[in-house]
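For reference, the structure I am asking about is given below.
Only a single protein chain was left out; the remaining protein chains are all shown in position.
Moving on, here comes chain A:
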């Protein structure tokens, strides 16, 4: 058994050595926050996600798309079917062609994906001083520090750039943005939304909530994944223990 543990440890060591190397390329250090979805039993706090949706819907969605998420998915974070229908109906999508061959606009349905604010990249850049507001569907997975990065980016604005740092006319200084010159103005001001559940809308609270919502948007399967993982793991541990007992028994008549 000792030999076996050594073998397993070597295997793990090899894989870790290999992967830490891959992730080591230098970047801005982002402080580690703690979130409900981390750890073995990670889960989403639905109230937090709903508040986060409110922030996205009222603020972010005027520039940022969320094109991989459908309105129907909002039921997964606790909105009722009727609420989802209402949320979708506030946006319009192009449909058609109708019987006369014309395209037409209709209110969005729960089956539609989130409607993007701009029809194309050119329109988005034109409206934003040349900068392109990225789609947020995968933001929590597409940046090295993920959710921690989003949280600190939202709060990382400085009123003035450090001396000698050149900012463009439509740029702002952000501590956590790669290169620090970001096209997005500071967004979260105390009390700028009125939370439906009465939570006090501090900047930290809002950053916290939008981070949760975007984390869910990027990994909607997370809760199912982790809970299935626990079951699979328990099964594997019991199975492997039984296989080990069987192995010992079968090998007991061999000198080895």
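Note that contacts are C-beta pairs under 8 Å (C-beta built on N, C-alpha and C of every residue); 3 or more make two chains touch, one makes a residue touch a chain; residues count from 1.
Throughout what follows, contacts and distances are computed from a predicted model.
J.: So one subunit is absent here. Using its UniProt record, which name fits best from "Beta sliding clamp", "2-aminoethylphosphonate ABC transporter permease subunit", "Carboxyl transferase domain-containing protein" or "Cytochrome b"?
T.: Options "Beta sliding clamp", "2-aminoethylphosphonate ABC transporter permease subunit", "Carboxyl transferase domain-containing protein" or "Cytochrome b" considered; the missing chain's recorded name is "Cytochrome b".
J.: Which of A:126, A:189 or A:244 sits in contact with the chain that's absent?
T.: A:244
J.: Write the list of chain A residues that the hidden chain touches.
T.: 1-4, 7-8, 10-12, 14-15, 17-19, 21-26, 40, 68, 73, 134, 137-138, 141-144, 146, 178, 218, 220-221, 225-226, 228-229, 232-233, 236-237, 239-240, 243-244, 246-248, 250-251, 254-256
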